[in-house]
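Removed from the display is one protein chain of the complex; every other protein chain stays in position.
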């Protein structure tokens, strides 16, 4: 530490005139090669013009080429997604597409998976600071009494966002608010940030105490799992359901509903003692593969992978299986949805653009349940390891 | 529902001779176009031969092209990563690269971020079933007494994996075991699955009760956040640390250490009441962007985004800031690490292949802390929304 | 197991004419002596007539005599509790009363602890079952639209309880409802059980699907800690606050605000990784001692001990310390509040009967904060163990 540190490394080159060009990207790749020796030959091969990228990336150098596998058909019986779907899944994990594909066949042969969006809102959660808890409580009452004006201030910033509910949470001399918005077909994190800032500024100007605030008090809870999401939803709350019959299940999966139900008790108890965000198997796999393919904000896997499975063995021996994704964040407009490959994948699902978000959410849920049935059966039937051995050949 | 359901949709074509060819992929894209009308023109443009893909994908149709932005240099002072790094970040979220870039400058101007891997193991968690809790307890003692034989059975399946510790958790007449392995430079989920299966089969054959087991009792906890990961680590536990000086911090970020510390109290309380997996800001953003670029199993963002921030304002006014990633799952060998763009990105970090995993983990932690400092400062300084407005132009 | 089991042990005697008499109690003690050899001499010494006990106990045999220590005075500046209070604490743990007493002195010398009840409702959470998630969602909308009728049905069963909010939580084909009631000065668990049963019966009769329900779906969450309580309150949400000055703190406790704040960062990080219900020290101690003395339902310590501490070191060096009890369940009417010693203890606090519950809640919070300051200081100053050694003499 007492030595003179080495001089700072060179800055990344930028083109002040127009940084979103193939030339600027190429210049940066050359810079990387000069600095690191890595040529970025494949990274530099992309099929679209960088001029579309403002709003999506800075210091563009090229692309990650993530392999997409095709799964399906998956028959979905939702309110928005209704029919047979072929699913693009971007992943580098062998077996994943094959396993989901198997589950999709199972669900489809039962006539399709029911998918239902039961709640839908995006949050920003500012926090206001007061002299003491009494003042903070009074503030909370004032907020409730001024909901209409606050909503007007928030909604003035957006054509689409609508403020629905403001949750309130008291800690010490703080008042955390959780603004819940309908955001249409956008995921809406930025939309609600801007709207909530305007609302907070209106509050600060109009409340007699002109209280200080932070735009996020960390209960949004942006880019991380939380129990508040499990309870109160972040993004979409969407449920996939199937009632499995042994006559179809047994030949395809080698297990019965009763065996699955038995194992379910064990995995639920495990999830409970582990303090798990999800008492099911591997929702993150299907969601991530769909998210990468379809231009979603993939970091939202942090929130979106949370789920609760609820099952019952029916009197006739059929097996009711549901999974509730409590905080699925997805969009069919804005963000990365309009980029070249991403838009194509949304289009093959019939989900691109306005009006697609609820349909896409239903597809996500159906895909997740397909993956649950396949992996849970594999663990039980004993072919989990052998299938990875066969399809995951390049592993150590 | 009483109507005759529509006939099943056609099956996805496969080439039985060799399915990993450009022709097979093209045939599937044509199939998608015929079924859905979506041409997949861009998806079909990739720069590598599909023959490398077995073990990574099934039913290959092409690639998702995810834009990569370049951030840095980030000066890291780790045991394995030591020097200035340029960071490839694959994302479609505007502002993200710029924001991390700003944080990297802050850390670098302080002489670099200290990064340390403090723990490292991958899990598989079988569960054994007994007549009653007494028998299960006896089994637990037997497992402890036979650790060497169990380890030998497990390690016979792998050149790399080493069984370190078997955790035991008792519930009812069940005994959950949590096998913890060193897995070298692979993430190791499949490796430990195979090894644990062998261990369980040895146990079943040799324990006097020949107990039934499931290979996963769901406390692994694969592809999901859990408190057991926060406590006991999954993958790498890696810590990034910086001691910020106001003389550097204030000009760059517009805030002081004291202000950050004040806000930290509020965001920690928020995270606590929310039951959050992470009491910091947005670790998932940096991790996901690195994971997509570098061929990681991106679904592991579910586990990897968990973190604990711990900070202190020092007597001299400097601000000590640490973030502990408790379950970072990463690899520089196997999985998607060898694919075309992914390998290039690992190579520009000097992390590709054997010996790179701990270095890559340190880089991940440093990147995360850079993003934490930038976003936390922006929320406080009030330029969070305005920067998204400027750099996230295509949003509604 | 194959042996014939021993015959059943004799039944406990009951007096069918009037079981709440000294004679019936005596007969049962004699029975215990005959069966076990234990004379229950002290258990049989109580100072009230058993005729008051219906509604509180069955098979009465006598009393547990739990020592009460006196602490205080504690100066409280609340909305309902305002002045100096002497606190009865029933415990068998040496040091506890002395330690709380020390904290009370600290708070009082600062002019008193501010205490504020910021929320107040008791829950019962039935769950309704449906064919699928879509039907359950429709039911949820129906419940929202029929709130007034549902409230009327619920409130017809009680003179005091008022239905405020019905939370809704969707999982699979289930709809969990969480009825939140104002319950006056009673804790209200039975009141809200009865009211919610009536509401559910009205719903079942009037909803077109006549859905089945369970009166509790386990998200009440009765007699157990939960994150939903931390977020949404169960019973009273009450906050105690103090701003400590080193000039008073240092002589009394041997520590400074800055030292306490430093240690707070460490204990908060610990609580976070541990997944703790409370990121403070030992709220359960003070609450339990008050609850036993004052005739509360002591099992509610399970819920009531949850708390969140939030602190700041102010610019002038003073130390703001708050604790938020998120689910304090207490009563001054009904339950055990009217029994002999219990009523006396409530009366010495001026809390017995109608109108006392909010005052009692404020006292609980003030007492808890007193205990927090004392124990936290002791851990830091190093006299934690020595004081227990001195005052906990009978221990091994």
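Order as written gives the chain letters A, B and C; numbering starts at 1 within each chain.
We adopt the following convention: a residue touches a chain if its C-beta (ideal position, glycine included) is under 8 Å from a C-beta of that chain, and two chains touch if they have at least 3 such contacts.
Just so it is clear, the structure is predicted and the values come from calculations on it, not from any experiment.
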{"item": "Touch with the omitted chain, as defined above, among B:9, B:52, B:98 or B:133", "value": "B:133"}
{"item": "Listed residues B:122, B:143, B:200 or B:239, member touching the removed chain", "value": "B:239"}
{"item": "Selected residue (touches chain absent from view) among B:216, B:324, B:337 or B:374", "value": "B:324"}
{"item": "Touch residues of chain B, complete complex, unshown partner", "value": "79, 114, 116, 118-119, 132-134, 136-137, 140, 169-174, 227-228, 231, 237, 239, 241, 275, 308-311, 320, 322-324"}
{"item": "Sites on chain A contacted by the missing partner chain, in the whole complex", "value": "227, 230-231, 262, 265-266, 268-269, 271-275, 279, 308, 310-312, 326"}
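One rule holds in what follows: only the chains that are shown with their structure count from here on.
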{"item": "Turning angle required so that chain A lies on chain B, C-alpha fit (0 to 180°, nearest 5)", "value": "180"}
{"item": "Chain A-chain C separation of Cα centroids, rounded to whole Å", "value": "38"}
{"item": "Between chain B and chain A, distance of the C-alpha-averaged centres to the nearest whole Å", "value": "15"}
{"item": "Multi-partner residues of chain C (each touching 2 or more other chains)", "value": "227, 231, 275, 308, 310-311"}
